[in-house]
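One chain of protein is taken out of this complex; the other chains stay put.
This part shows subunit A:
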Amino acid sequence: MKREHHHLYPQTDPSTSASAAAGKSKMWDEDGCGGGGDDELLAVLGYKVRSSDMAEVAQKLEQLEEVMFSAQEDGLSHLASETVHYNPSDLSSWLESMLSEFNPLPPPPGGFGGGPLSVPVAAAPPRPQPVGDPFLPRAESSSITTVDFGADQRMQSSCGRSSQMNEPRPEIGSSGIVFDEESSSDYDLKAIPGKAVFGRAQAQAQAQTRTRLASTSSSSTSSSAVTAKRFKSSPSDAAVGAAPESSRPVVLVDSQENGVRLVHALMACADAVQQDNLSIAEALVKQIGFLAISQAGAMRKVATFFAEALARRIYRVYPQNPPLDHSLTDALQMHFYETCPYLKFAHFTANQAILEAFEGKSRVHVIDFSMNQGLQWPALMQALALRPGGPPTFRLTGIGPPAPDNSDRLQEVGWKLAQLAETIHVEFEYRGFVANSLADLDASILELRPSDAEAVAVNSVFELHKLLARPGAIEKVLGVVRQVRPAIVTVVEQEANHNGPVFVDRFNESLHYYSTLFDSLEGCASTQDKAMSEVYLGKQICNVVACEGADRVERHETLAQWRVRLGGAGFVPAHLGSNAFKQASMLLALFAGGDGYRVEENGGCLTLGWHTRPLIATSAWRLGGPSAGAAH
């Protein structure tokens, strides 16, 4: 049929974006690749369906249509607003989960693979939480009261057991998903009207919600674009890590000819540095300086940071690592936290996954690899406090680097959280561990308790990539995480490959990444916050470009690469669902910084980005069982 047309068309399907390393050439096959693999034509369009499953998937579609038709409006609205959806790329599982809502049957023997957290235990849609928190005093103005946060007797109060709001019992759906939509929580995002028409009514309602939420939170986050599932890494040893991908999402904002010229000059300079043509590089760096001045806004700043980093490389004046002044780093991070939604999104989405995993557990333990100022935990603690049936006892283990002035930052943070815990009546226990590197940790240090007594979450926000600077470190840490036997592992990382073996590639990738990131900051109102955030990011740029070896810790890798690493270490995906997506999107919409932020769903993970470029990705994981390899 189509063979007669072949003379017009190239052998390879131009739409596929398999990495250059894989370089597959697709056959024009009516049904895709046929046989046991995924249908390649659908894969390119974002749908993972095994060719051998195609007929079955078609059947499920038909069944679902029939069932939806008979169920009429109630059924449809139920599926649309009550049901939590997971990983729409996996058509078979997605359809199956919807079918099971109508036909309560046990799940198929294969299970849901890397399916939703709620299988088979009922999980309430997580309550939306305020992501910023008025309870946590700002770092500069803390007043620490002495609290014995180890003694839990005083903490416990009768309030812990009773819900503060009159809530109907959550209804258990047939598939075990708990529908809790009748909740009348202050944080109930359903109160935001569903009217799709953005008129005055919507704006008013948003303003009302803004006011209501403002009393407890002032933050919002933005979303990120989906990285195509078709970015396949070539199969590789997990110990070595995933192969770098050949992908560069570029978003030009108001394409100015000078901006592009500046980018070219920077890339040429990096090239010269790589070739060791230092005199050319030096000349280019100076030229870049002039070009940068004529630029406005984000491009000028980004160019300046990259030029400085290149200069350091050229003149061999390498930055010190780790940074000397922690209070400066803390302050910078706090400004970054306030200025733009990335950290808030990271915390919010990770907390969603943790909450779901902690459902029904009476003792929970969070091990935080990224303790810093503990900004993530007030929101989680509040959500736990508001749980129907009362909060669990909450143990937090915070891990952080040593402070050169021997101050006990970790303990200070713990004290503040203990204070909060007392006011919201959550039994709280805290332990801080100082470690130069996460790889210095052993499971024995963490004082684990039997996993039937305590559910553990391991949380890492922008920390894992640092381990890639030393051979064996990531493997060791993932091994320790396995030993902890966590109910959930939450990982947030930059969505970029800044760890390729070739300097010029790293340079170019990071140039585009940080350009987009800086662009997103431009909408920020406060110039001081913005400036501090830029310095915060500037340090990362310097590290990516000017450092090498163990000093180069900003070794960002993409979601696809982390999937390979974590999969190889025996973890299976725990998908984030449409509830988390919706809440993150809505909080983002409240964020005053700009309309460009986007939350996107990527194979069970959520990304946040600026316009179409994903910038950070949140993923959640649990321990794979004996059939871990079979999970998607």
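Here is the rule we use: a residue touches a chain if its C-beta (ideal position, glycine included) is under 8 Å from a C-beta of that chain, and two chains touch if they have at least 3 such contacts; residues count from 1.
In this section, contacts and distances are computed from a predicted model.
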The complex's invisible chain, by UniProt name, from "Protein YIPF", "Chromosome transmission fidelity protein 8 homolog", "Alpha/beta hydrolase fold-3 domain-containing protein" or "Translation initiation factor eIF2B subunit delta": "Alpha/beta hydrolase fold-3 domain-containing protein"
Selected residue (touches chain absent from view) among A:His365, A:Arg565 or A:His611: A:His611
For subunit A, the residues touching the chain missing from this view: 1-2, 5, 8-10, 12-18, 20, 28-32, 39, 41-42, 44-47, 49, 54-55, 57-58, 61-62, 64-66, 68-70, 73, 76-77, 79-81, 85, 88-89, 91, 194-198, 225-230, 246-255, 257, 260-261, 263-264, 267, 508, 512, 578, 581-582, 585-586, 595-596, 599-601, 609, 611-614
